[in-house]
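First the structure, in the form of structure tokens, and then the observations on it.
Left out: one protein chain. Kept in place: all the others.
Chain IDs A and B follow the sequence of writing; residue 1 opens each chain.
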Amino acid sequence: MAVQDNMGARAPRASLLNDPVIRGIVYQVLVAGAVVAFISWIVLNTAQNLAAQNKTTGFDFLFRTAGFDISFTLFPWSRTSLYWEAFLAGLLNTLLVAAIGIFFATLLGFTLGIARLSSNWLIARVATVYIETIRNLPLLLQLFFWYFAVLKAMPAVRQSFELPLDIFINQRGLMVPRPMPDHEFTWVLVAIGFSVIATIAVGIWATRVRTATGRYPSAVVLASKVADAIVSFLVALLAFTLLGNMISGVSGAVIFGAAILVAILSVTRLAPFSRAAVAFVFGLTILYALLTAMFPDVPPLLVAAGSALAGLAMAWISFERTAERPPSEGRFPLPLLVLIAVGIPAFVYWATGAQLAFEVPVLERFNFRGGVQLPPELVALVFGLTVYTAAFIGENVRGGIRAVSHGQTEAAQSLGLKEGDRLRLVIIPQAMRVIVPPLTSQYLNLTKNSSLGAAIGYPELVNVFTGTTLNQTGKAIEVIALTMAVYLTFSLLTSAFMNWYNGRVALVER
Amino acid sequence: MTTDTAFIRNEFVPAKPAPGRTDGPIVWLRKNLFATPTDAVLTILGILFLLWAIPPLYNFIVGHAVFPGGTVEECRAEGAGACWAYIAARFNFFIYGFYPIDQYWRPNIVFALGAALILPLLVPSAPFKRINAALFFVVFPLVSFYLLNGGVFGLRQVPTEQWGGLMVTLIIALVGIICSIPLGILLALGRQSNLPIIKTLCVMFIELWRAVPLITVLFMASIMLPLFMPTGTNVDKLLRALVGVTLFSSAYLAETVRGGLQALPRGQYEAGASLGLGYWQRTYFIILPQAIKHVIPGIVNNFIALFKDTSLVSIVGIFDLLNTVQAASSDINWASPTQAVTGYVFAGFMFWIFCFAMSRYSLWMERRLDTGHKR
Partner (left out) sequence: MSQMSETTAETPTRHSGMQISKTDVAIDVIGMHKWYGDFHVLRDINLRVMRGERIVIAGPSGSGKSTLIRCVNRLEEHQEGQIIVNGTELTADLKRIDEVRREVGMVFQHFNLFPHLTILQNLTLAPIWVRGIPKAEAEATAMHYLERVKIPEQANKFPGQLSGGQQQRVAIARSLCMQPRIMLFDEPTSALDPEMVKEVLEVMISLAEEGMTMICVTHEMGFARQVANRVIFMDQGQIVEQNDPDNFFSNPQHERTKLFLSQILH
């Protein structure tokens, strides 16, 4: 107990048994003795049982041939591979699912958490219903649902659903194009690495100069204007091309000219108008495409009218946002950073003549040829883990944001900080301190929950190792100990990170 | 001095209604759905999403569904919704598993007894808490076991292999929580202890179980438990799962209870000590009653997690609710395109009802405890 047991002893008659220190030692010896006795009893029993079954112990089985198939591995696998390779394959598959799941669950979870706090009643309500439904259903049930009721009910290979970007979905999983980089493409990869570093460096440098001198470096401001025009041009080009596809018969020259016009306007004071026009076109075209896909029975004219209305609303938002923006001298050079991040690799790609072909999956007589085939087990597991974990992350995010008192926003407002600065400098740093620790344990939970993949046949660690390997070798103790050691390692790494993070960000109190 | 600043209001300004309407549906819509252009766009997208998602969902569950009394042919028809007729036909299987039909009265009595004992336990103002708790946590499990298992008082023996469905789900969840509460409390106390060996043992136990997924615990219980026992001992399959679930859940419960122990002001420990109470007296009379009361919402949340986790026992071959649904979905007599989905929707609904009710209860308790604290 936290308090020393020194009150219970009556001083005059203090016998040895009433001395708190001695009593503590006696207790501990008794407990330790009981534990040791219990463990020896178990070990003895186990040894007898193993002897009775003529089994040996030891990890030498890891270097024997496994002789079974694994449906999906990240490295070449054959029946002659060894048991330790099976262990590795399972571990890598676990990590793969965890990584993809964590990525999507974080995106969806943050969206849900913010949506639940939205002042928009409908959005907040939809997010609440999602969270309250998903949280209260067992994950295994959800996995069964996605796997047996959804993916297994997909059409056969011949009738595959075709999704955009040459992706196909059918009973055998998801067929996605396989990127086929050629030799020169290595340079593009190098350029991507370089541009990421350059973007971060320029961003930090610009912010430092801005803090130290009160203004962004003039070179950055100028480059930023150019970048603004280029980005505006590309965005406008995309928007007008989409529009051109919608109403056929618009020549390429007109589209190009309109995009140039938008780019020129974007660096003048008429920028709000040009941006509003682009926003209108985007609203119109994207919603039109979405609506025609969602409600094929509604007459196209009605859909077009609805989309145009939404486009107008988007234009209005964009107009107000742009009109409120400070002049480019006082703005964070985001367009420039985007241009560096995307532009350098694009330039290298063009200059070296590199080719990134995509091997598109093609339906042949009985199956698809080419592309990458993601097994349905993987798809269902990622989907299930994402949907489930996002509900919990959403709640953590909501809690973290709500933990920042409204007084903080008011203080920032009364100092004249604009909304973006308020979020960036005051609200988010405080919310993240609250969010990160539970977020980390959700990541750990997701990793542990990926073991349920065993129930739908995804070859992750528990399935391959604790399932198949244990069945074949009968080395129950060794196999289960190794599996537990893996998860224990994950857990220890997570808590090490959390301790470090908490120590770093803990608010200093008196 | 500056008399021109002097001002006295002789007539009070009466309250007048706000300009424009302040309530009514139009104001509500404008405030909650169309406050800004961004809100308007989000609202429109949200409505479109609901228009797209709800009609098919409604048609599946109600509109085109085949209700009890329907035939399998109707379920097989093109465009048919959920096949509720199939659920009705296999309902007893989902609730009792393979339990003999003529003995259904035994689980029914257990259900009724459990409900009668747990409801007053959940209402904080109900009297006889201690007797009630003793009945529920000690007497009820024993009575239930002998009633379900039989073999005494002339009752036919029903081996656990025949137990199944919702009954087994509830049994595992209840046994898990009932056994893990005392274990969890002991572990939490041990972890707070200043006796190094006891503390280390408790920390190791808690952290080990919390680190590994339940599925490996269940594998371990079902494969290794027989190895640990003296040769020739036969450990029941359900019992193995129960041991695994209990150990697993006690580690989580210990952490919840520890939160309650840590939240207690230090003065409570000191006051107890200054009254001359020994460690166990202090703990039993002063510390635990307060700590447990504070963590009731946390314990309920643990119970929700445990309840959802019981579905994992299907992996080690026990016929809980999810496993009966899974098994029945290959029932040829009711084979139809919506058979599997209907089963999952039904199982999901059963799980959801229990979990949602518990989470509301925990929220309610939390609010109750909160106000009690402020007063």
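Operating definition for what follows: contacts are C-beta pairs under 8 Å (C-beta built on N, C-alpha and C of every residue); 3 or more make two chains touch, one makes a residue touch a chain.
Quick caveat, the model's predicted, so the values are computed rather than measured.
When the full complex is taken into account, the listed residue touching the unshown chain is A:L415, out of A:A219, A:L415 or A:L492. Of the listed positions A:L122, A:A191, A:V426 or A:L439, the one in contact with the omitted chain in the full complex is A:V426.
One chain of the complex is left out; on chain A, the residues touching it are 211-215, 324, 330, 405, 407-408, 410-418, 421, 425-426, 429-430, 433, 505, 507-510.
Where chain B meets the omitted chain, the residues involved are 1-3, 5-9, 12-13, 15-19, 22-23.
One rule holds in what follows: only the chains that are shown with their structure count from here on.
Taking the mean of the C-alpha atoms as each chain's centre, chain A and chain B sit 28 Å apart.
Looking at the complex, you find that chain B touches chain A at residues 32-33, 35-44, 46-52, 189, 192-198, 201, 207-208, 210-213, 215-216, 219-220, 223-224, 226-231, 266, 269-270, 273-274, 276-279, 282-283, 304, 308-312, 314-315, 322, 326, 329, 337, 340-341, 344, 347-348, 351-352, 355-356, 359. Within the complex formed with chain B, the residues of chain A that make contact are 1-5, 7-8, 24, 27-28, 31-32, 35, 42, 45-46, 48-50, 52, 118-123, 126, 132-133, 135-141, 144-145, 148-149, 153, 283, 290-291, 294-295, 310, 313-314, 316-317, 320, 448-449, 451-452, 454-455, 462, 466, 470, 476-477, 480, 483-484, 487-488, 490-492.
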